[in-house]
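Left out: one protein chain. Kept in place: all the others.
For chain A:
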Amino acid sequence: MDNKKPNKQNLDPPKWADRFLEWYCSPNLLNEIQGDLYEAFSIRVKKYGHRKARLMFIKEVLLFCKPSSLKKSSNIPNLPIMLSFFRYYLKTTFRNLVKNKAFASINIFGLVLGMTAFLLILNYAWFELSYDEFHEKGSQIYRIRNDHFSNGISTYNRAITYRDAGPSLKEEFPEVLDFTRMNGLFGRNLVVTYANDNGIANTFKEENVYYVDDNFLSMFTFPLIKGDPAQALRDMSSVVLTESIAIKYFGTENPIGKIITVDGNESFTVTGLLKNIPSNSHMKFDILFPIKSLSEYQNRNNKMWSGGGGDVAYTYVLLANGVNPASLERKFHDFLGKHQVPHITGTEITDQFVLQPLKRIHLHSNLEFEIKANGNSKMVTFLMIIGFLVLSIAWINYINLSAVRATKRAKEVGVRKVIGATKGQLAKQFITEALVLNFMASLLSVVLILILFPKFKELTGLAMEPVFFSNHMFLLPLVLFIVFGAILSGLYPAFVMSSFEPLVALKGKVGQKFKGISLVKGMTVFQYAISIVLLAGTFTVFKQVDFMQNQDLGIEIDQTIVINAPKITKDNYASVLESFREETLKHPDYIEMTASSEIPGRPFNATSMMAPSGASREQHKKYASAWVDYDFLPIFGLDLISGRNFSKDFQTDESAIIVNEEFVKSLGFVKPKDAIGQLISSNRGTAKIIGVVNNYHQVSLKNAVEPAAFFLNSERNRKYISFRISSKNLSGTIDTLQKEYEAMFPGNPFEFFFLDDYFDQQYRADRSFGTVFLLFSVLALFITCLGLFNLSFITTLNRIGEIAVRKVLGASTPSIVMLFSKDFIKPIALGSFIGIPIIWIILREWLSNYAFRIDISFWLLFTPVILTLIIASITMSYHILKAARSNTVESLRIE
């Protein structure tokens, strides 16, 4: 019978509870307690059934768990003894460090690099996440996002909404305590002049200008240095400036009460001086005018909102405490239905309002017409991952090196054990070592960061401020994280070393049979995989940027200088511009001039609704539109594929358009020639297509070419004046231009730029991404090699006897090098095997953001592998060669 065997399986109480009992119960009580519980269990199974018996068993195990039945533990901390032990651990740690200076310094160096990289990235991420945290009422403030649908199809999602939406929201919803609006220039600019008492004028062009409601400064927390936030924007002719702008105009004088002139015709009195706007704010502004100074905002239409045009504003609402934004959003549908102007029959236009929490705007919004370019939450995550990977490479180095070095320290461990050290004490010793090393590395990396921070910022172009030493919230998790990492990286070596059998360890035979080697190899593979992933990423990013920069744009942007067209003009602007052209072109350095509404390098600003004439209203589509003059095509080198350029010989060209190939395609013509002579109706009248130009790249190659139409310019649309010049190194030439400009257009600031530089700016983000990638992949590879260098040193040292024997038996130096190299090549091969598919997926995803992109070629993925292989071989060959060439007799004597 089964019963004869005292067997736990017959009884089957819950295993975990049983083990728990065995764990806590003092051994002299265990027998009776466990026995009683088993016996009671078997009785109860018969009496109450299995389930209940198990439950009762668990309950009683827990009930037994009380001080009287606990193990008389020796782990109860005894503080003074612990401290003296800790001192001892520290002492041995430092002795060890000093004894192995080279090893320790390489180890610390790797940790410092990894940690510095990680902390810099963490700082960036932290800064990105800190956006708009400084507003006192921030958690209650939401921005209205306006989603627009036409026949149920989403047409746009905007950061701006109807200008009258704010007041209506406040009136109709008790949940909305207040609203404030901002109206911006949307790409335009203002010319601001301040004339001092001596009649000397300071004139600048200002872009970061907003018109805001008078409660703007009390809703948001933008502190005023001078002036009353509640009153500063009350008056229609008041203006509030930031500190740096005030210094630009008024120098050291007190700005309050000074009068500035805008666009030469409006005057405003300075009533407030703002502290400079923190860079972690999603709004950036230099000058605030009262919104009431805009005529549209002086009266308002209560019932019906007018949309479109300039009648839009960024609208922020302050919700009452505890209001759930989602439930408020649900009420917006009826609200919108009530206020919207009925639209053209045939199309059903609907809007939807979404409440965006203020603090989420920077990373999670990305709508049309954002105030300032949003951050990219993906980029933050991505960089965090890279930073963490680099740090983990450094930690892996530590683990690997300590584990391998364990063989060297086997004798030490053996002696300690013989003397009576317990496993726990040995483990504590090694964890202390890890903590000390990590602590030293953190201190050094903090110093390094202090030195490197500005350089890093400049190099990578990441916008951030140092947050390390200002923010306690940042420090605590950081310290915890590093301590955690240190313990983790110390745990494995501690575990391996403390488990050596003392006798084997004393004989020094641990090295050969050391099981930890497979883990070391696995981790090395992981390091290589990371290095290869990062390297391949770097190559691809740089190749893509290079590809975009060297691709034929279909236009000429070299040797072109652009100036902003004057804003303050008189009625005879057209003729003044003409004489400006004549005067400037007299100078030999200037070859041609064109005035236009668009220049290459920035997306088309304006759009028109167009369709072949005779089409119904619904068939009209939105096309990018530009206004150019007769010289636009030749100056920018656009190819006419068919038809002709605008010409002064044709009076009718006022109502003619030139289109690009994409436009022709979207009309449905196969050949550009067929489009010539077609009549196109638009909201600007009917026009005839007279020419088709090539699909040149208006903006960077990130974007596809969009269909565009060019109109012969009307005066008001001249925003840029571009000159083709004969050479670029000409400070004198620019002086001439400036003199002409200031003479012709008094009161306008002279601002110029070179078009090729301007166009290139579009790739700045990509280049900074590439630089970050490069930086971290070089770091990762370097740290990996540091580890490899130490690793190869130790392994060759361990096998020095073997090498000697091989040599005695006639092996040549190259054959020995080959033998050892195999050990290092294998993990690289494995690492690439893992790394290449990962990076291939990531890169495909990344490249899909670009309309024009490179192919992921074989070489793109394998060059990193070969590079890693070469660098790794150089690193390790030093020690291997040294060992292979060493004196055989000496080596054998060591054994």
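One rule holds for everything that comes next: a contact is a pair of C-beta atoms (placed from the backbone, for glycine too) under 8 Å apart; a residue touches a chain by one contact, two chains touch by 3 or more; residues count from 1.
The rule is simple: contacts and distances are computed from a predicted model.
Visitor: Name the omitted chain as UniProt records it, choosing among "Cytochrome c-type biogenesis protein", "Xanthine dehydrogenase, molybdenum binding subunit apoprotein", "PadR family transcriptional regulator" or "Methyltransferase domain-containing protein".
Guide: Hidden chain identified via UniProt as "PadR family transcriptional regulator".
Visitor: Looking at the whole complex, which of A:E39, A:D228 or A:D639 touches the chain that is not displayed?
Guide: For the chain that is not drawn, the touching residue is A:E39.
Visitor: For chain A, enumerate the residues touching the unshown chain of the complex.
Guide: 3-8, 10-11, 30-40, 42-43, 56, 59-60, 63-64, 68
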